[in-house]
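Left out: one protein chain. Kept in place: all the others.
For chain A:
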Amino acid sequence: MSVNPMAYEAQFFGFTPQTCMLRIYIAFQDYLFEMMLVVESVILKKLDGFPGCKISPFQIRKSTEKFLLFMKEHFDKLFSKMEEVLLQLVLNIPKNVLLPEDKVHEQYPYSKAQFQALQDEIHQLQQQYRAEASAGQALRAELEEQKAVQAELEKILQWFDGLDNICREHGTGNLEESFAFLTQNSKKLQDVLKDVEEKSKKIK
């Protein structure tokens, strides 16, 4: 006959039912023996008050043993029955009952493969996230660079606009035309100078 270790019950109660019953058995038995010893000593004491009587302590001891043996037999039988009932009806957890602390096993009965798949999925998500995070960093770095470049280019543009404004302010109108006019004039000047040089050479 296999012994049921009642491990699930132990998980719930905090003790093994069989251990509990054993403890109670020993305690009860001890009380029984104790009581019998008290009975015996009381009787012996009473006998002391009867100096003439023929009853010896030995006889009393025999009586005690007789009664105790009788009691012990009934005690064992009755206790055995009690233990059986308690283990079957009170200190047991029926097969279809799941302790609340074990609910996860009912809710998530994952096989080894399913569990592994879940772990793999998580690993993959972590890698994807890391990739997105570095992509984001790169994008933001370019954005910063762009800001600097844009600032420089806008400065140059502003400088050009600044030139236009200066010229307009000083009434020279379109500076390019003025420059063009100047270059033409200086060309004319150069021609005139050349003429003058030649003429002066002729004069000499």
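Simple rule for what comes next: contacts are C-beta pairs under 8 Å (C-beta built on N, C-alpha and C of every residue); 3 or more make two chains touch, one makes a residue touch a chain; residues count from 1.
Throughout what follows, contacts and distances are computed from a predicted model.
Peer 1: What is the protein name, per UniProt, of the chain that does not appear here: "ALA-interacting subunit", "Protein transport protein SEC23", "PMF1 factor" or "phospholipid:diacylglycerol acyltransferase"?
Peer 2: Of the names offered in "ALA-interacting subunit", "Protein transport protein SEC23", "PMF1 factor" or "phospholipid:diacylglycerol acyltransferase", the one UniProt assigns to the missing chain is "PMF1 factor".
Peer 1: List every residue of chain A that touches the chain not included in the displayed model.
Peer 2: These residues touch the chain not displayed: 7-8, 11-15, 20, 23-24, 27-28, 31-32, 34-36, 38-39, 42-43, 46-47, 50, 53-55, 59-60, 63-64, 66-67, 70-71, 74-75, 78-79, 81-82, 85-86, 89-90, 93-100, 102, 104-110, 112, 115, 118-119, 121-122, 125-126, 128-129, 132-133, 135-136, 139-140, 142-143, 146-147, 149-150, 153-154, 156-157, 160, 176.
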